[in-house]
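Some notes on the structure that comes next.
One protein chain omitted, others in place.
Which chain is which? They are A, B and C, in the order written, and residues in each are numbered from 1.
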Amino acid sequence: MSIKKNRFTIENLENVQINIGRVVSSHEAKESEGPTPAPEIHDLRDWDMKLLERYEPVYSPVCDMCCYCTYGKCDLTGNKEGACGIDMEAHQARETMLKGLTGTAAHSAHGRHLLNNLIERFGEDFPIDVGPSNLKAPLTQTIMGIKPETIGDFIPVLDYIEEQITQLLATAHTGQEGSALDFESKALHAGMLDHMGMEVADIIQVSCLGMPKSQEDTPLVDIGMGSIDSTKPVLLCIGHNIAAVAYIMDYMEEHDLFDKIELAGLCCTAHDMTRYNENAKIVGPMSKQLKYIRSGIPDVIVVDEQCVRADVLREASKLHIPVIATNDKIMYGLSNRSKDEVDDIIQDLISGDQQGALLFDYEKVGELAPRLALKMGPIRKEMGITALPDDEEFKKLTSSCSQCGACVIGCPNGLDIDKAMEAAAGGDLTLFEELHDKCNGCGRCDFECPKGIPILNVIEKGALKFIREEKGKVRIGRGQIGDPEIREEGRNLVLGTTPGIIAIVGCPNYPDGSHDIYEIAEEMLQRSYIVVTSGCSAMDLGMHKDDEGKTLYERYSGRFIKGNLLNIGSCVSNAHISATTIKVAAIFAGRDINGNFEEIADYVLNRIGAVGLAWGAYSQKALTIGTGCNRLGIPVVLGPHGPKYRRAYLGKPYNKDKWNMMDARDGSVQNVEPAPEHMLISAETKAEVMPMLAKLCFRPSDNNLGRMIKLTHYIEMSEKYLGVLPDDWYIYVRSEADLPLAKKEQLLKKLEEEHGWKIDWDKKKILEGPTRKVDVSFQPTNVPRLVKGATE
Amino acid sequence: MSIKKNRFTIENLENVQINIGRVVSSHEAKESEGPTPAPEIHDLRDWDMKLLERYEPVYSPVCDMCCYCTYGKCDLTGNKEGACGIDMEAHQARETMLKGLTGTAAHSAHGRHLLNNLIERFGEDFPIDVGPSNLKAPLTQTIMGIKPETIGDFIPVLDYIEEQITQLLATAHTGQEGSALDFESKALHAGMLDHMGMEVADIIQVSCLGMPKSQEDTPLVDIGMGSIDSTKPVLLCIGHNIAAVAYIMDYMEEHDLFDKIELAGLCCTAHDMTRYNENAKIVGPMSKQLKYIRSGIPDVIVVDEQCVRADVLREASKLHIPVIATNDKIMYGLSNRSKDEVDDIIQDLISGDQQGALLFDYEKVGELAPRLALKMGPIRKEMGITALPDDEEFKKLTSSCSQCGACVIGCPNGLDIDKAMEAAAGGDLTLFEELHDKCNGCGRCDFECPKGIPILNVIEKGALKFIREEKGKVRIGRGQIGDPEIREEGRNLVLGTTPGIIAIVGCPNYPDGSHDIYEIAEEMLQRSYIVVTSGCSAMDLGMHKDDEGKTLYERYSGRFIKGNLLNIGSCVSNAHISATTIKVAAIFAGRDINGNFEEIADYVLNRIGAVGLAWGAYSQKALTIGTGCNRLGIPVVLGPHGPKYRRAYLGKPYNKDKWNMMDARDGSVQNVEPAPEHMLISAETKAEVMPMLAKLCFRPSDNNLGRMIKLTHYIEMSEKYLGVLPDDWYIYVRSEADLPLAKKEQLLKKLEEEHGWKIDWDKKKILEGPTRKVDVSFQPTNVPRLVKGATE
Amino acid sequence: MAAKVLDTTRNAVPFDRANVPGPKMAKAVQAEMAGKLISKAKRPLLIIGSAISEEGIVDVIKSMAEKGIPVAATGSSLKRLKDEGIEASYVNLHALVSYLKDPNWKGFDGNGGYDTAIFLGHTYYYASQLMSTLKNFTKIKIISIDRHYHPNAQQSFGNLKPEDFIRALDVVIAQL
Partner (left out) sequence: MAAKVLDTTRNAVPFDRANVPGPKMAKAVQAEMAGKLISKAKRPLLIIGSAISEEGIVDVIKSMAEKGIPVAATGSSLKRLKDEGIEASYVNLHALVSYLKDPNWKGFDGNGGYDTAIFLGHTYYYASQLMSTLKNFTKIKIISIDRHYHPNAQQSFGNLKPEDFIRALDVVIAQL
């Protein structure tokens, strides 16, 4: 039987109605809730403080002032206090917390919106199905202590998240928290919530919308501006939330329109569109947004939420592209047409009377968007509307440039636009072709030119040949890692024989174009790391090809074993990456995860060599995802724009007493190697990042073979990319068995000569030197209560 | 019978438990929910757009850059776009929305914390009791469409608020809303939510904690640094949330400690302490915080949340004052001692081993704080610990000043510290005494002095004589306006014969000291306005006396009728001020308020002459309170720091077509006088603000007598404070009956001569001129669907 | 005693330390140049605030008004100006900047908006914030001849000593 959320009356209880919020299955009721179910801010604070003691927050203000309240602005330079008594450190921590919280809210609000929509369509009792897994919602279970079975079970999860978000947001008010460390604890809390919010959003869409469920061999789809057939009407969807777009695809399916209309997505909506229907195509990540609009190719644009440029309506209107807004978060000042007839709306948009329409009736959106595309397509193609200059204008514009450099100072990446203009004026387009790849399409340069040159358009025109060739392949987002895969690979990860999981995620704010993450991924794949990816990064990885014209997705398959490349899905699918570490703890190590965040994070920190790389992270969402990883014990590396997030968590390897750990078997303390060395750090170049990733995969739990493999990669990549044997390689050596085989002798010599270690050269054994010995049964922990026999 | 929130099993439903979230009374179930119960962001957007069309947002950036994400910082000067495509206008709207939302969160999170605490203590079914009112929760009823009867009924209210806060916070993420107007609609939504959050917080504490319930004759309590007997141990509570402090007062009551310990409050906690127990004393508003700590008088400090200086622990520790933190929002990095014995904690604090303690067990807080004060008191008095210099040091310090002016530039108010130093060095303290009143005690100057002079301490020392005299009286916060009072006064308000409600609220960031609001209040009271007040302003009003040594509270009584002064209570009590306007609509005009926000706001905007004055508003809470008033149709005036909130809503009286209104009787359109002229505006001085307040009380619904009274005050205050007859007085004249009696002839002449109106001098009647005639049955509305016979 | 050379461009840092709005901040201007800029304006508006008690300021306003520059009396300055017989219109400064932003505003004389806003005698932070509106959302020239450096103006004096201030204002007037 099924009882729905409802009100009903029970006999003999007069004048009383019972409001049933949620029907609890007996299974759930019996489930232990664990030590910290639905933790409040302070419940996991001890864990945070342990992390923060070792990985100290380091602040890099983007601004020395605070402008929160009318006591200010206040000048906090040099860690001075503002008028409310806050100092620079605490303010930076607060600001980072607030920005991260905005990211948490973005994901959770997306989850709530989608859940409301899916409950309306499928009912609260629609069962969760994520593929071959008993452990379906690892984050939810670890944080909340409940095991959701239906989508309605996520209602109290979101209630909890929203309550905590409100509590956290309150602390960003003037006159609340005064301690930087406590703001960090709050930021970590926000990060944790974020992962759960993402988990909710992705699980419900995977369950209800038939997206791939832990499927390793998902199909490949086309990606790239060059892959869209612009002779057809082009319907472009931008954003992250599939709710409205699903109706469009349903309508197109029902009316056989996939042949007649190119349905293309931009940003994460694109991932989710392909997960829903493989006939959809992907234009690319956020960096293509303005570029693609300016090309004039889209005939209709549908926006939902997140990572949608604020100027979409302005830009689209200039090119007569109607915009349909579908979400409270982005309304662009448009009139709400939800109650109007589709035909009337189409009429208003075709005639240009209205630049766009706002609709909350998704049935109507589903019908309107394709029908409108069919009408607008021919009209717009006829008119040949584009913002790009023609050849003659291009010549004129590039020649009018005075090389003043204003645009260069306006460009966030300081790209040499002036030089490219000069070269192009002389007929040489190579600089524009190079620049195009590095340009993230932000459009700031446009506002700076005293000559009024529409710079981005000129760049695009200059690189047009190149852009037409922009075609690649992306493997459709697969969703979670299934329990069987964990069973197969868990051991290798914990012992280190699979050298690590490298999660290449986040946005396209790369320092030097997207080619870098392609090279990084390729290098790590060749070295048998598991590379998982999502969001914009997953798209950009599919844009590059090897000499044989193959993308990485075509070269590497998608199962969760060493040396494979897994596209997890959209931004919200990132939850499955962190959840994977929980699954290892639960399935491989048999830990009880229910409401047991601290223990699981402690496990992950010390045993699972997973590292996140958010090389182009720009967003507050990426920030909070990273911070959430950190609370769970997963280190994260950012690109050189990363310090603008204001805060990193850095370890000090030379500070030996920060690296003491307990052995859970007896509480004895061991001084361990700094593994992982940092929790949140940035790097300047791809060459710097590769050995860093290898190093951050070390874990105290590595067995000899695992450590040997990891050390080999660390040393090899250091030598390859930095030209040296790293000067800290030896501190990761616990015995000769840890040494890379091929270099064993050579390294033993170094240990003797340069570090004064004692070597038994007959047996090729280390006699003295290492901080600690390998002990396969060492149970590293940072949490006193987890020591055997400890009483809380 | 009573059913509690619980799980229980129903026979015959195997394996099923029913989770009862809330028991709904039949009464509630029958209540109509109205047109927009629990509105989402877009549900009230049409109303917002109507407001914003007339009262255009005007932005005054405090910063020309945006630093939200790592694409930036972006330079938006001159309304340029940032890298995400947002322009300066939309960004300023977004930033203002976000800051306001922080305020909404602060109140709502406070409400949630308190509700959890009170439910734990009193149970969900504890009935709401706010005094002689049937309409107990006007905001909740208007917004949610439900009529709460028990404190547990507020659970879904907070759930809704938290969900909406999360939705709104999401929109502050990069790549969401692109329209400034839509960000304003979101800010207005946040403001509305804020008022409901405050209502929840205050109603539950009034109901459960025995605070005055719509009581007009509440007792007077002492206020001022001079009113605290510093020979006794002094226990100081700072913040806003009574939850923990209530236990302290219970403990003191039980143990007869009110004679032995001075229990003093600072900020709104102080208001609520006196509402809970009239033996508590009030030190003063937020501006006294640092000053009072530096005096060294407090022996123990308990902090809860909001408007607590971030440096309380740092400052207190220097003076050996232990600090007890009691709330997730402020933990100062202190160890959580919740599970420790009170005696052990006392020991650690007395010995100085620990600077403070964090406790979530309020029973323990209740015992710890007074016992600790009893111990610390004698120790600290013995040692005579204060930060203030003695006479000799004072001389030395003031003489060491080089009059470099660095402190003046560091001071947010640009106070002439250098001159005061110079005068004091020469033995003249008058400048310090003046400066002390204008100084908001922010402490920024301390960080700027190249000579290392602890400036604030010097100021305090210089004004010590003055400070010792700081004693006043405050009438204890009364809570809501009761239904009988509304019945008595509603008609006068709507017809204008009571010239208006002036709500003097908000923080102490005054441009020129607190005396200004005293003078404003006095002037308005003398003119028979109803003056309501709350929070820091309510305190500051009690600090000043007339020639006979009487405070305003002693001179004016507290009933809701013209010419009275009502202290409503703490910040969260502000909800009752806005709720009063709803009560008028419901009780006097018989409007159905359930889930009917738009109609009620339309009513308030056009008929109720209420104006908010937040002269010293500094906080994000004050911002959102103001914005919430605006959505409800109540104009607000800010002091000169106000433009730092970045946005105002200003009407353009010369733009005639913005002032068209419909007559709800027949839909006919009338061009009306600009009343109220603005929604959110600032003023430079008290002299400017007084006529402005009078003008903002005009409403289209004023009858002749009402308009005459209002016009009289407007003209008189203009003449008194600005020296002129205002140049727009005549546009408020609809007929000769609107004219101030005493000046009728003179003004008629002006109408004829200066404005070309036609006058019948025999009858002293206006024949031609006014925009419109008075029509007592005119039903002004801005909402088409409210026109009789309109179909939605 | 020889008079020191008056340099109104010195000490051009925001009078409120943290009032650093961004890359575009006022050029420090010499009094003579400020006067010239004002005299060249087609539709100047002299905007007076409530901080005009310093000796000499009102005389300066009077001179400027007599040269035909219309005066907006903001805050509570009107009373004082009236007392001195200066013709001025009361307007709230916040409202005024919103009118100045509006291309349809007809000005105090009904002849249209203004191209140059001259600020004098204001509460520092108040005027600074409202200049920011004009700076970011209008093309109006903003000239501050107040005693403190205003970053949100286009041209501003540095932070002046009181005595230099009045001298500087005299220099300005001499150019009109």
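The criterion applied here is as follows: contacts are C-beta pairs under 8 Å (C-beta built on N, C-alpha and C of every residue); 3 or more make two chains touch, one makes a residue touch a chain.
Quantities reported herein were computed from a predicted structural model and do not represent experimental measurements.
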Touch partners, limited to displayed chains, of the chain removed from view: A, B, C
Contact partner of the left-out chain, one of A:37, A:410, A:482 or A:740: A:410
Contact with the hidden chain (one of A:255, A:395, A:591 or A:652): A:652
Among B:75, B:315, B:348 or B:684, residue touching the chain not depicted: B:75
Chain not shown: contacting residue from A:726, A:740 or A:780: A:726
Selected from A:79, A:670 or A:703 as touching the chain missing from the view: A:79
Touch residues of chain A, complete complex, unshown partner: 56, 58-65, 75-79, 88-89, 405, 409-410, 412-414, 448, 511, 640-641, 643-644, 648, 650, 652, 654-655, 678, 681-688, 692, 721-724, 726-727
Hidden partner interface residues of chain B, rising order: 65-66, 72-75
Missing-partner contacts on chain C, residue numbers: 13-14, 17-18, 20, 22-23
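To be clear about the criterion, only the chains that are shown with their structure count from here on.
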Geometric centre distance via CA averages, chain C-chain A, whole Å: 51
For chain B paired with chain C, centre-to-centre distance based on mean C-alpha positions, whole Å: 34
CA centroid of chain A to CA centroid of chain B, Å: 40
Multi-chain contact sites of chain A, meaning residues that touch two or more partners: 65, 72-75
Multi-partner residues of chain C (at least 2 other chains): 16-17
